[in-house]
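What follows is a single structure, and I will ask about it in a moment.
Yeah, one chain of the complex is gone here, protein chain that is, but the others are all in their spots.
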Amino acid sequence: MLKEFEFVGLLGAITFTIPFVTLLLAWLLRPKKPNPAKQETYESGVQTIGDTWVRFKAQYYIYALIFVVFDIEAVFLFPFAVALNQLPLYALVWAIVFILLLFDGLLYAWRKGALHWT
Amino acid sequence: MQGVIDFLVSLNIPYVNASVARYIVLQVLAAIVAVAAPAGLIILTWLERKIIARIQDRLGPNRAGPFGLLQAIADMVKMFTKEDITPAKADRLVYNIAPGLGMFAAIMAFAVIPFAPGFAGTQMNVGLLYIVAIGGLGTLAILMAGWASNNKYALLGAFRAVAMLLTYEIPMVMTLVMVAVVAGSMSMVDVVEAQSGMWFVVSMPVAFLIFFLSGVAEVGRSPFDLVEAESEIIAGFHTEYSGIKFGMIMIAEYVHMFALSFFTAVLFLGGWQIPFIDVAALPAPFAAILGLISLLVKVFFFVFVMMWLRGTLPRFRIDHLLDFGWKFLVPLTLVLLIGVAFVIRLFAPGSSVGIPVAAGPLSGLGMPGQVVALLVTNLLVLGLALVVVSSAARRTRSKALRAVSAVDSPVPTAGK
Amino acid sequence: MMTIPLSWWLTVAAALFSIGVYGALTRKNAIGILMSIELVLNAVNINLVAFWRYIAPHDISGQVFAIVVITVAAAEAAVGLALVLAVFRRRGSAIVEELDILKQ
Partner (left out) sequence: MPSNFDPSQIPLVPIVFWIMTLFTVGGAIGVVSSKKLFHSGLYLVLSFFGVAGYYVLLSAGFMAVVQLMVYVGAIAILILFAVMFSRRPMAAESQANRQWWLGLPLMLVLFVVLVVTVGSVAWPVSGAEPTADTVQQLGVAFLGSYLIPFEVVSVLLSVALIGAIILARGKVEGEETN
């Protein structure tokens, strides 16, 4: 198992340095003349009003919520997919039940209008 | 790759034994991948500008160097020498980390790709999940960038981008499950080898389409580029970024697009396979070179398709996009997954590993039967989905029409 | 490969667990408390996987348990955060100490 991740580690080590090298190179090359007007928040020339970190609508959170659930479903489905040929036929039925139960959750969200973009 | 290792060992350099040689080869491969992925960007940006220009009946860059080839280099130089402004109100540390993290995630995706027969950095048996896992880091980078900029447009853009990425990741993961079902393994190397009989694009065209479509959305390219819809939210999550950090975000986007083309080619178009030629059986250097060329041809085909899409399609609206993802693609992929798993199990050969399992009832039909059954399942599910959608659309339309006529009809009576 | 003794893993997991418990006890914000609980669950998972690897590598149960723990952690995070958001919208605060409506 470790052998399989060696390449990921090596690539990771090299890739990790690339952003630093890029930033360093740019830091050497670029001019640096900050002034307050430049550093203002850019909102198409209009002065910013109030706090940026205002609240956004809960819709975004609901999408993330459904995503988490289906992400975990995938975690269970991948071992099932790989082992499919080692499983008796009734196991397939149980897997389908598993998928349908989650589908049920999605259908509920749909019916309740949680998927509706307002 | 084994050949190269043996060659290194045979040179009898001090300290270089088999395991050291293996490390050297892996390290060199890693270095090539890590440098080539962002460097491929130079070709990609040039290609993109040329292709889009042609589609729009323009010439595109043609001054710098032959055919404007040096334009991309000039752009690079510009990125490096521009002043890099950090807004005073930004969360400095997070603001600076985010582009680097995005770049890191995009390049790391290349780790599991088999480039040619025998030339794969890793045979990791969880390769398909690895793609998804690394993709998650990119999502995080976008969220960090949008957040740390302390700009309302950037934050709104980041929210939209993340909502879209999450939406389209589910159909993508489900198609990956289908690939794992058919290949019987999650290793990319095994997936390529499983396609030596028939490419998955033939047996599962619908899954292929869904994968590519949601992949384009994941990359955030047109027509799914509402993340950076200028007319609505300036440049989305990277509104505040300038200079090289903006450049890094662009690099990440192009590398991501490149990686997606690689994944599509490997997962559905047989990777390094060439039809009717058994590449892996050729003598070693030819197999590697031919395999790599075959893979790159497929990759650049998908790169071209993506640019073509960008040149011809208008942008989606976010509510349409999310509805399309949640209400069409997700149910469709779930149903398709059930169908594919069912077909594969029916055609499965018996097994005596672990619990002895009887062969599927249709296993006698063999590979051609399986391909035809998969194809039929794919088309059936797609047909079913289209029928359901069009009937639903007709219902909504007639309801809307009725509403309109209900509003309209009282008007003349009131006039009298 | 087994150059690292089992006790190292258990010690690290213990450290993670203790830090998580500390966070759960001392954070003001409900979201911070949830984060600390995730740390605790991660410590548990390290233990499960380490036991699988060192004591029963042929019995996959250790990983099955760990995956179920991850699932439960995700469900907990989803519901917990939704709860925090709901409370936050009602009361305008996610600070646990200010949510003393039952005391009044």
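We call the chains A, B and C, going by the order they appear; numbering starts again at 1 in every chain.
The criterion applied here is as follows: a contact is a pair of C-beta atoms (placed from the backbone, for glycine too) under 8 Å apart; a residue touches a chain by one contact, two chains touch by 3 or more.
Being a predicted model, the structure only gives us computed values, none of them experimental.
In terms of the touch definition stated at the top, the absent chain reaches A, B, C within the entire complex.
Remark: the residues of chain C touching the chain excluded from display are 1-4, 6-12, 14-23, 25-29, 31-32, 34-36, 38-39, 42, 45-46, 49-50, 52-58, 60-61, 63-64, 66-68, 70-75, 77-79, 81-86, 88-90, 92-94, 96-97.
Although one chain is not drawn, its touching partners on chain A can still be listed: residues 1-2, 4-5, 9, 51, 53-58, 60-62, 64-69, 71-76, 78-84, 86-87, 91, 94-95, 97-99, 101-102, 104-106, 108-109, 112, 114, 118.
Residues touching the missing chain, restricted to chain B, are 15, 17, 19-20, 23, 91, 94, 124-126, 129-130, 132-137, 139-140, 143-144, 147, 155-156, 162, 166, 169, 186, 354-355 (touch as defined at the top).
Here, only the chains that are shown with their structure count from here on.
Chains that count as touching both chain A and chain C, per the definition above, do not exist in this structure. Relative to the C-alpha centre of chain A, the farthest chain centre belongs to C. Across all inter-chain contacts, the pair with the most C-beta pairs is A-B.
Taking each chain's centre as the mean of its C-alpha atoms, chain A lies 20 Å from chain C. Between the Cα centres of chain A and chain B there is a gap of 14 Å. Touching of two or more other chains is recorded for residues 71, 75 of chain A.
Counting partners per residue, chain C has no residue that reaches two or more other chains. Listed in rising order, the residues of chain A touching chain C in the complex are 2, 58, 61, 65, 68-69, 71-72, 75-76.
Across the complex, chain A meets chain B through its residues 4-8, 10-16, 18-20, 22-23, 25-26, 29-34, 36, 38-44, 48, 52-54, 56, 59-60, 63-64, 66-67, 70-71, 74-75, 77-78, 81-82, 84-89, 92, 95-96, 99, 103, 106, 110, 115, 117. The touching residues of chain C, counted against chain A in their complex, run 1, 67, 70-71, 74, 77-78, 81-82, 85.
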